[in-house]
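Every protein chain but one is kept in place in this view of the complex.
First chain written, first letter: the chains are A, B and C, and each begins at residue 1.
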Amino acid sequence: MSPIDENHLHADPGIEVHPEQHDHHHAPPRQAGAPTPLQRQGAVTIFQKGAPGRRAFVCPELDVPALPAEALPARLRRAEPPRLPEISEPEIVRHYVGISKRNFDLDSGFYPLGSCTMKHNPRLHERAAALPGHSRLHPLQDSDGSQGALELMWNLQEALAEISGLPHVSLQPSAGSHGELAGVLLSRAYHEDRGEDRRKVLTPDTAHGTNPATVTMAGLQVVKLATNADGGIDLDDLRAKADEDVACLMLTNPNTLGVFDPNIAEIADIVHGVGATLYYDGANLNAVMGLSRPGDMGFDIVHFNLHKSFTQPHGGGGPGSGPIAVSERIAPYLPVPFVSRHEDGSFELDEGRGTVGSKTIGRLRGFQGNYGCFVRSYAYIRSLGADGLRDASETAVLNANYLLARLRELGALEQLPLAYGDLCMHEFVLSGGPMKRALQIKTLDLAKRLLDFGFHPPTVYFPLLVDEALMVEPTETETKETLDAFAEAIAAILAEAAEDPQIAQDAPYTTPVRRLDEVAAAKRPVIREALA
Amino acid sequence: MSPIDENHLHADPGIEVHPEQHDHHHAPPRQAGAPTPLQRQGAVTIFQKGAPGRRAFVCPELDVPALPAEALPARLRRAEPPRLPEISEPEIVRHYVGISKRNFDLDSGFYPLGSCTMKHNPRLHERAAALPGHSRLHPLQDSDGSQGALELMWNLQEALAEISGLPHVSLQPSAGSHGELAGVLLSRAYHEDRGEDRRKVLTPDTAHGTNPATVTMAGLQVVKLATNADGGIDLDDLRAKADEDVACLMLTNPNTLGVFDPNIAEIADIVHGVGATLYYDGANLNAVMGLSRPGDMGFDIVHFNLHKSFTQPHGGGGPGSGPIAVSERIAPYLPVPFVSRHEDGSFELDEGRGTVGSKTIGRLRGFQGNYGCFVRSYAYIRSLGADGLRDASETAVLNANYLLARLRELGALEQLPLAYGDLCMHEFVLSGGPMKRALQIKTLDLAKRLLDFGFHPPTVYFPLLVDEALMVEPTETETKETLDAFAEAIAAILAEAAEDPQIAQDAPYTTPVRRLDEVAAAKRPVIREALA
Amino acid sequence: MSRYTSITPEDLEAMLAAIGVSSLQEIFERQIPESVRLGRGLDLPAGKPEQEVYEHLRELAARNRSAEEEVSFLGAGFYDHYVPALIDMLMERSEFLTPYTPYQPEISQGGLQVMFEYQTAISELTGLPVSNASTYEGPSAVAAAGYLAKLHNGRPRFVISAGLHPHTIQTLRTYAHGYDMELVEVPLRGGVTDPDAWAEAMDERTSAAIFGQPNFYGAVEDAEALSSAAHAAGGEATVVVAQVDPLTLGLLRAPGECGVDVAVGEGQSLGNRLDFGGPSFGLFAAREEYLRRMPGRIAGETLDVDGRRGFVLTLQTREQHIRREKATSNICTAQALNALGGVVYLAWLGRRGIVELGELMAARTHYARETLAALPGVETLHAQPVVREFALRLDADVAAVRRRCIAAGVNPGADLRALTGREEDRGGLLVAITERRSRAEIDRLAGLLGEAVAAEQGGRARSEEAVPA
Partner (left out) sequence: MSRYTSITPEDLEAMLAAIGVSSLQEIFERQIPESVRLGRGLDLPAGKPEQEVYEHLRELAARNRSAEEEVSFLGAGFYDHYVPALIDMLMERSEFLTPYTPYQPEISQGGLQVMFEYQTAISELTGLPVSNASTYEGPSAVAAAGYLAKLHNGRPRFVISAGLHPHTIQTLRTYAHGYDMELVEVPLRGGVTDPDAWAEAMDERTSAAIFGQPNFYGAVEDAEALSSAAHAAGGEATVVVAQVDPLTLGLLRAPGECGVDVAVGEGQSLGNRLDFGGPSFGLFAAREEYLRRMPGRIAGETLDVDGRRGFVLTLQTREQHIRREKATSNICTAQALNALGGVVYLAWLGRRGIVELGELMAARTHYARETLAALPGVETLHAQPVVREFALRLDADVAAVRRRCIAAGVNPGADLRALTGREEDRGGLLVAITERRSRAEIDRLAGLLGEAVAAEQGGRARSEEAVPA
C-alpha cells in the first residue's frame, strides 16, 4: 500500500462510510479479487421468488351478496389474473430489506452530488408527515375539515414568498421541472394576454437539461446564451439575442458552475428592457437563503426544489415538489389552486376568485400538490427559522470553499483545475481534462474509483461546457472531517493513477456489481422480467 | 471451486442471504483475502466522534425564573458535566445506521438458533404498538382512562390461559427467566402456606441454564435428573429423587433436545404423588400451540416467552416478556397486579381482592409488565386465531423434520448424528462428536464457517449432555427453499472439511470482523471507552 | 451552528484560514454584489426545538378531519385503502428513503431493481409490454401521454371523453395550450362515453383519443369498442390513451387486451397514503413501438464486467439531461419512493389477492349502489357496471345533505357538480368503496343519507340552521 493510502478512509457503498468510522487504514483493493459477499449475489427479482399459492394478503370476508354475473359482463372482465408474485410476507420483507442493502444512501455516507443538494433529512419530518391528520387526509376533504392543512400550506407559501422575495406562491408543481413548465407557461400567458406572441426563450449553455426540455414542451424555442470568462452570462451575446421575440430568460444564480453572476442587475435590465420575463431556476437556492433573493435580483418567476433546499428526502428519484413564486405582474396567471386566507382568518383553496389566478394558466396536476412534501419542508423552515436558514446557506458555501481549498492544498487542482473563478458558492465545478491528458484517467474513472473509497461521486459531465466536468456540492450538513477525507481520497486516486492508471480505469472493485454494460442495455432493452 | 459449492448460496451477514437471491454460485473464499469493505472498517465509537460544541438537542427556552442557587445546594450539584458525546444529528444518524449494518438480523436471513424461535416479526405489530393510545399511555393512568389497555391485557390473559390450559394468568414478568423466578417463588409460597419447607427443585440435565440459576436465586437447591436413552426423563432417577422435600420439577416439553417426553403423564403422577408442583418452561411452546397443553399434561405453572412463540422482536437481547399461567391451587399466590373484569364488563388492575392473588408473592417489578410486548403478541394471536396458531406449530414441526430429513439425505447425519430419537418436534439436536473425530473440525468451526455461507448458525454446545451439540430450530416462517439451501451448506462444509479442515478451522473470512479473542477480553476486561 | 450543521468555532477558524479569507462575510462580499445582498434577516419565525415543531405540526394535524375521524366515502381519484405496515417500514429505510436518482448504478442496484420490478408489475397489470419507472401522478401522466402522441404522429387534436376526471381535463388543457393542441370533448350517454359521438369525432387529425377506465362517474367503459372506433377512423397512428385505476385491473380487462396504446393512471390506490393529495405516483405503460418516446426513467437489465446480472437507467437518449430541447419530456425527479410502495403493495396483494380484492370491492360497490338508490329521493345517475365507485343523483341540495351526514360522522362522498362544474351533475354524489368500508358502514350511510335527503326535501329553508356549525 502506498503511504498515501494509509491516511484516508475506505468503505463499501452498502456500508457506513464516514471517516470517523475508520481506524484500519487498508487501501481498497487495486484490482478485482475474490468476489466480496455483496458481489456473490446476482440480482434475483421478486417475480422469481415465492411459489403458487403463497400469499401475504388475507382478504376481508365478503359481507355482502356476491357480485351478480350480469352486473359485470364477461366482455369487460379480465380472463387471466395478472402474473403478480405469489409470496409470503416474510419473503417480501427479506427480499426488499435485502436489495435495500445494495443501495448507497445519504444516511450511510457523503453524497456530494453537484446540483442535487443532498443535505441531511431529519426524521422529525417523517414523523410529522405520518400523523394521521396529515397522512390520512383526503384531498377532497371539505375546507372546514382541512383548516390545519390549509394553514400549513398558507404558512409555507408565505415563507417561500419571503425567502424568494416574490409575493405570490403556488405549491402545485410536483418537482423542479414541473415548476419550470409552469413558469414558462406563465411567461407565455403573460405575453399572450398582452397580445404578444413571443416564441423565444433564452437559456445559457450552463443550463440544466430540464430548462431547454421544458421550453420545447411549452411550445417555445430555445435560444442558447454563451458563458463569459468568469462563468457568467456573456452580456454581448445577451444584448445581441434579447429582442421583442424573447418571452423569457431562464437563469440559475448561482449557476451550475457555482458562480454567482455579478452582472445580474444589468442582465435583468436588458431582459426587462425588451419586455421579456426573467425566470429563476431555484435548484441552487441553497447557496443564498437569507443572503440574496431572486425577487430582489429582478426575477419574475422562481421555482423551488423542496427535495433539495428544503430536505424532502429524494427517495431514489422522487417524490419532489416544485412550488413557484411570482411577481405581481405574473400573479393573475398563477396555476390553481393555491391557498388564500379570509378576513376571519380561515383558509380556502383558491381557484382564482381575486386578481391572483384570475387569468390562471390552469391546473398542472390533480388536487393541491405533494402535500406530504409540504409538511416536511415546512417543518424544516420552522425548525431553522430565519437565522437557521441563513446559517445553512452560509455553511453550505463555507464547506464548498473549504473543500476546494483542501483540494488546492493537496495539489489536486493541478490535474483538476477549477473551471471558473477562485472562490465558489455552494458548489464548484472542476475540469478533468488535464487529468485525462496527464494521467490517462477520465472523470468517469475518477468517479468509479471513488466508489471503492466509499464516497458517492460528484455529478459528472455536467455542465456540458466544461471539459470532463466534475461538479461538487458538499452541503452544509457535512463535517470538516468528512470534507478532509474526501479531499484526501481524490488526492490518493490521482497519486494512484500516476503510478498505474489501470487501477481507476477498471474500478470499481468493491461494489455489489462492477461497471455495467449500458450500451448493451440500450441496444437490446430488457425492461421487465419475462414471465412463464 | 468444488462442484459442491456451486449449488448453494453465500452471502454476507450484513446482507440479505436467502437462497432465492442468488444466481451467482461462487463459493465463499476459503481463506482470508484482501479485506472486504466491511472489514476495512475498525470499530470507532460515538465517543470518538463529534467535536466540542456540536449538538443535536436544542433546549426549549427557559419560560420560568432561573433556579435560585439556594434551591439546590452546591453540595448536591454535579461539578463536571458527564463526558457524553458532542455531536450533530447527521453524525448520530450515520453512526448508528452504519453500525447497524454490522449486524446480521432476522429480516436479512435464516436464523435457526435453537431454543430461540426466531420467527418472522410482522411489522403490523410495530405499527399497532406505536399508536399514541398505547405508546404514550402513562402506567399510572386511572382505570377509566386505560380501559382499552386493560381489556387488551385481559384478552391476552384469557388467550394464554386457553393456550396453556391453565386458568389464571399474570403478565407481569419481564422475560422467561423472570417468569421462572415467579414460578419457583410460587411453588415455594404454595408449600410454605401449607406449612411445608420444601427446599429441592428437580431439573433435568437438559434444562436451560436459567432454570438452575433461578432455583438458586429463589433460595432453593437444584437436584439434577438424568435423561434416558430416548431423550426423556429417566423415570427411575425421578422416582429415586422425588421425595417430600421436593418443591417442584421444572420441565420443558418438548425439551431442549426437541423431544416430547412421552411419559409426561406418569412424570406428573410421580411429582404430584409426593406433593410437589410441576413447572413448565414455555420456551418451546412453539411446538405445541393448539396441539397439546401444559395444563392437560399436569403442569401447575407455565411461563411463556412472548419474544419467542409470540413474535415480540428480540431486539438483540430484549425486550422480552414472560407471562405465567397457573392452576387453581397456585392462583392465590399469583404475583400482582393482574387484570380482572367486573360484572359491568369494565376492567381493573387487581392486587388480589378475590381468591386469586389473595396470598400473592407480591410484585416482581414496577407497574404492569412490558405492555408494549403485550400489544404485539396480542396482535399476533388475533391475526392467526386458533387455526393459525395450530398451523404455526404444525409447520414449525414440519420444517424441523424436513430439514432433518434433508440432512439425512445429504449424508450429513453420518458426521452429525441426531442426538436422540428419529423424528423431532420444532427443533432437533445433532452431535458434532463424530465430525470432530472424523474431520478435525469442531461444532464451533462448523458454526463459524456457516457465517461465510450467509447463515446464522444454530445454537451450539447446548444442551450440555450432547457432545459438541448443534441445536437447530428453523421455525414455521421459513420457506422450503431456505431449508434446502441450509442443508446443502452444511453438506458443503463437511465436504470441504474432508478436503481441508483448515478452511473451517480458520473461518469466518467474510464477516465484518473475524474470530475475536474472547479470552483476552475476559482476562483484562475493557468494558467502556476510556475518555480524556 | 444548528442541530443539523457541525462547524464549530474552531472548525470555522481553520476553514477560513485554509480558504484564505478573514471572515465568512468576505466569501459572500467577494461574490455577491452589494445591491442584491439582503441587508436584513428574513422575516420568518425564529427556529424551534424538535419537540416544539412536532407539537405545532401535531396541532395543525388535529385541525384536519382525517379518514381516522370519520367514515369516509370520498374517492374521485384518491381512495382510503389500507396500507400494509411493511410498506411504511420499507419506505422509511434509509437505503430507499434518502438516495438520489440512481446515476451511479454500481451503488444503486437496490433502487434500480425496484424500478425493474415495478415496470414488470405495471406491465403485467396493464397488459402492455413497456412501463417507465413512474411519472408525477395521474392527470399529468395523461398530459404526458398526450405529448407522446403529438411527438408520435404530429397531429393537431386530442379527442377526449367527458368521462375523464375533471382534473385530468383541466391539466390536459393547460399542457395542450403549451404544445398547441386542440381539444375536442365527447359527451357521455347513459354514464359512458357516447359511442356514436366518439366515432364521429375521430379522424386523421386525431392525435390521441383519451378516456377514463373506470370513468369519473364510476362507470366501466367498453374500452375495446372505444379503442377500435378510434383506430378505425384515425388509423393505427392514432394513440388511444386510457386513464386507468390500477387497483381495478385484477377484475377488469387489461387495457393492452382492449386495443389501448398507452395506459396511464394515478397510482395512489397501490399502497400509497392519502396525504391530502400527494405525493403518490403516475403509472405510464405503452406498446413496444412507443418505447423510445416514453417520458421519464426506465430501468433496464444488463451485465457487469464480471457477467453479473444488474440494472441501469437505460434509453437515456430520450431524456432531458442528454437530449435537452429535443427530449421526449422534461421530467427529471419523478416518484421513485412512491412507486416502491406500489410494487411492494402489488407483491403483498399477489396474483390472487388483486382479484379477490377487486371482487370484494365490486360486490360492495354493487350492494351500496342498490341500497342507496333504493332510498326515497335518491337514484343512480347511471346504470352502467361499477366496480369501486358510483354516482347518485339526490333530489335535494347535495351540499346540505353532505353537511348533515358529515355532522353525524359519515362523509357520504364527493359533490359531483362542485368538481365538474357541469349543470347536468347537479344533485350528483360520487360514492367510493374500498376494502375498509364494511357493509355495516354502508348501511350506516344509507340510514343517514335517507334521513338527510328527507330532511332537506322536508324543509330546504330550515335545513341550514339545523346543521351544527
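Keep in mind that, in the parts below, a contact is a pair of C-beta atoms (placed from the backbone, for glycine too) under 8 Å apart; a residue touches a chain by one contact, two chains touch by 3 or more.
Keep in mind that what you see is a predicted model, and the values were worked out from it rather than measured.
Asks: Where the complex has a chain not shown, which of B:Gln157, B:Thr206, B:Gln415 or B:Thr511 is the residue touching it?
Replies: Within the whole complex, the residue contacting the unshown chain is B:Thr511.
Asks: Just to verify: which one of B:Ala175, B:Ala242 or B:Ala412 makes contact with the chain not shown?
Replies: Final answer for the missing-chain contact: B:Ala175.
Asks: So which bits of subunit C touch the chain we can't see?
Replies: 50-51, 54, 58, 68, 82, 84-85, 89, 92-94, 435-436
Asks: On subunit A, what residues meet the omitted chain?
Replies: 23-24, 50-60, 88-91, 93, 97, 122-127
As a working rule, only the chains that are shown with their structure count from here on.
Asks: How big is the gap, in whole Å, between where the Cα atoms of subunit A centre and where those of subunit B centre?
Replies: Taking the average C-alpha coordinate of subunit A and of subunit B, the gap between them is 45 Å.
Asks: Among the residues of subunit C, pick out those that touch two or more other chains and give their numbers.
Replies: 1, 3-6, 11, 47-48, 50, 84, 86, 88-89, 94, 308-309
Asks: List, in ascending order, every residue of subunit A touching at least 2 other chains.
Replies: Touching at least two other chains: 13-14, 35, 39, 42-43, 89, 93, 95, 97, 99, 101, 107-108, 120, 122, 477-479.
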